[in-house]
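Only one structure is covered here, and it is reproduced in the block below.
Every protein chain except one is present and positioned as in the full complex.
Chain naming follows the written order as A, B and C, and within any one chain the residues start at number 1.
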């Protein structure tokens, strides 16, 4: 007996299943926007995240100096406290650090580096994870076993240790050629190689489901490359979870970069990320020069918090089970 | 079951060999240990002699062979800095790290499960929202910053807790413990919180999500339809089913805790393996770095194995079937 | 801010009171950035290790609070002829295990310190014969006169022959030992303290030696030493009263400590000179935009770099006033004629002009190597230098690395792979000859392969080398000083190096503790007195 089944979500609140299908359509239809508009905190988080992205993109227009250009740093202007304090000096709104770097400019440019490292790292890990997940899911057997075993081990190694390892390897391989830009590349690589597992697992799971469906066999019969066909089906299905993982990993990647900086393996002080700024500023905490660490720290915390809030909301919004 | 365990064990050995290659090749090229051992005005001839006595001039293959053969017997050589067998050093430091990691894990589990269960069952209460906020802050602040802020607050400003070290320790055989002295316990508080906070928020979020998930399952609905008490449903059925994946994750995370201790131990000068590792990295003390990596991998792999096996014991569904779903 | 300045350590008002103070009763807790790496006194030639072991072991001589040589295990000495030194040993001294100290121990120690595996080979030159005259007299017979024979002997610690033989540690523990020797884990000295327990990298407990041969100048019963690598944690431990003494204090935290109710800072200039060097030997720099030639071979470029760098500004801003800008490559305390030299003032415009004259009107690019965990604010200083050079058009890429990687790259075993670098140097012998020989001497001298070993930039002037050789054998202090002066003048005329400053040394000390700070930065707690708790 065939039933005229129409997905009535609200009508049948206890109905489950169908979580995987047609995510994109459903999301854009309005659920996402609706739950977005309903959550004030998400809207604030999104606004802040957007603001931070804009600040990073337009840093060079907004900053009073380019903190990466040593010629623009004046030692004479070092350790000026924020503008509103007794010793404040224009134009250094948030004060300056030991090198005469304007803290606000350093935050804007550091934001740029942190976001760049984070985003590139996430993109790399996403691409890697999706590729490995597809491979594992499609070929199965020994290939799958190998990839998933590596994933298991990798998952129990914290990213920070992997990143330290990769950093160490890169340092000894590159040695002298390790300038600021290649350090950035190394960080991206380190983060990219540390975070791929979740993507791989998600994609692999989805591939396993899709693999046995008729259309794959049909596609193979008419000579279409099955992986391509599957990619077309798998990706939309997994886009939701992948987006969630990517958002949360972006926050994690930025923190990881900051922690690597703390352990001395992050961005160099001549091109500081937010994490490097905190590490530098941390040395002045006891000295009473709190603004050197406080503002970058605050910026990092707010950025991560906002991204995490967005990630949380995305996860809930895209997971019908949790609504 | 036996075949499964055996297969996992073989895989574990494979992993260890891979890690061995990585650790060897990385540390083989990570800087010149000789420079760290001598002063700047040591002559070239003396340096060369030291290089030779360390075997650093042999072909790489020979060095690797020697390395693997020794590692298999838990011989990681002599620390360049301390001139003591690395195995002894690590063993000496291990109790500190394990004690810290265990305390941090207990703290994380207790806090995480309590807060997670509460915020799943009382979803819209103020306290649940407060827990959610704490969990967000826990994953949004870098560990080292939290540690430093704690030191600033509780050691420097209030003077309640020690800022570094383990306090007085008691020797029980080769093991040392800070759990039996007041100063040892006080010294454990801040590092455990710092180390455990991230795990706690992870566990809290996981418990909350799992619990919400479980509360929606048919068997919980059916349990309610059977008229079981709320208590029995929440704590007999929902919590137990929640805890299976949570304990698995927490178990697997224990390896991460040990590795994350690198940061906590650095901040609190905790005399554990992580601090030893950081100092070794700074001093290019290759034997310690290699041994640490191998040791930590061994712990990871062992935990993985144990969790895999435990998982099949805890979850009856998996006892007959050997594959573990992820 | 009440930072006590000056080379002279603070002397104690209470010094006299000590004589009548009750028996040693206090525990002093001390934290250092670095750890005590080996207990064998000949394994590591490293100042922190020497300082620690100086509580346990003693040399024939020691340095007093003003770095003056005073008798220790040798009561007196004379040079009956220029190549023979005779030492009269102190009688009645006992090692910690009760063995009496005799001439045999000195001869043994002289052999051991020069044996294969020792890291202090140069303490007693290889061609010196050490002869026991009687139980309390030892002769050192030289092949040529050596006015600086005694330099470094304060840290050539005398060991017990019987103990060493009994414990199979006659040979020194080499730095690369594959098994730990008894001596690397146990001590038996004559000093004021004995090691009660030693956990490498974690904790070392020193207990007072009740049978010490002289009246102790401290009131301690034990010293608990903990290494704390993290600056913030170390400072916090002092502020919270968990430790009594820390070394070093990051200079930015000095004010915080001095303004705290329970601790203060002892500070003074250190003997180490921080300087900048340039690769003047290669025909093309390894790391530069200039190809086919080496700009640093041009004296005008070196002069331009010298004049572009404002050490006063670095002192005021980066070092917070706690550095002594230096005209020489040696600390003024170590060379009597230092005051005859003044440092040229910073002159960016002049520097720019010099660069233009040298053919670099738009500057050039070069990479600077810099450690970031070795000297006080090392990376910050390098950054400041980068900024200053940027202003004369030189684009410097800064490669600041931990000392492990840094030294591996720039030192001789790494092939001197640097074009432009920062380094610190304390002459091991506390004498100019070491500076002239090791960092200003020409490399690749066939007669003296060790010459210029730490001359990373390969500066070379044969005239200077000739003077250096004369300095070595000149026994007349005044003449010797003049020779050194000539050598330094040559070096300055060549703009061979850019000396920056002597950094300040800073110890954090609880107000309960009275302590003496010596300019070689050795934390010697046998001069410490702690108030009753």
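We take it that a residue touches a chain if its C-beta (ideal position, glycine included) is under 8 Å from a C-beta of that chain, and two chains touch if they have at least 3 such contacts.
Going forward, contacts and distances are computed from a predicted model.
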Name the omitted chain as UniProt records it, choosing among "Cytochrome c7-like domain-containing protein", "NADH dehydrogenase", "Multisubunit sodium/proton antiporter, MrpC subunit" or "ABC transporter ATP-binding protein". "ABC transporter ATP-binding protein"
Omitted-chain contact residue, chosen from B:155, B:241, B:266 or B:304: B:241
Which one, B:7, B:122 or B:221, makes contact with the chain that was left out? B:221
Can you say which of B:52, B:125 or B:229 touches the chain missing from this structure? B:229
Interface residues of chain B (partner: the chain not displayed): 217-219, 221-230, 232, 236-237, 240-241, 244, 314-317, 320
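Just so it is clear, only the chains that are shown with their structure count from here on.
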Greatest Cα-centre separation from chain A belongs to chain C
Centre to centre, by mean C-alpha position, how many angstrom separate chain B and chain C? 39
Could you please state the distance in Å, as a whole number, between where the Cα atoms of chain A are centred and where those of chain C are centred? 47
Going by the touch rule set out above, which residues of chain B reach two or more other chains? 31, 148, 152, 156, 266, 278, 281
Expected list for chain A, residues touching two or more other chains, is 171, 282, 285-286
Write out the stretch or stretches of chain B touching chain C in their complex. 31-32, 34-44, 46-47, 50, 53-54, 77-78, 80-85, 89, 92-93, 148, 151-152, 155-156, 159, 162-165, 266-269, 271, 275-276, 278-279, 281-284
Under the stated contact criterion, what part of chain A meets chain B in this complex? 16, 148-149, 152-153, 155-158, 160-161, 164-165, 168-169, 171-173, 201, 205, 251-252, 255, 258-259, 262-263, 275, 278, 282, 285-286, 297, 300-301, 304-305, 308-309, 312, 321-322
Mind listing the chain C positions that touch chain A in their complex? 231-232, 235-236, 239, 250, 252-253, 255-256, 286-287, 310, 313-314, 317-318, 367, 372-373, 379-380, 383-384, 386-391, 396-400, 402, 405, 409, 417
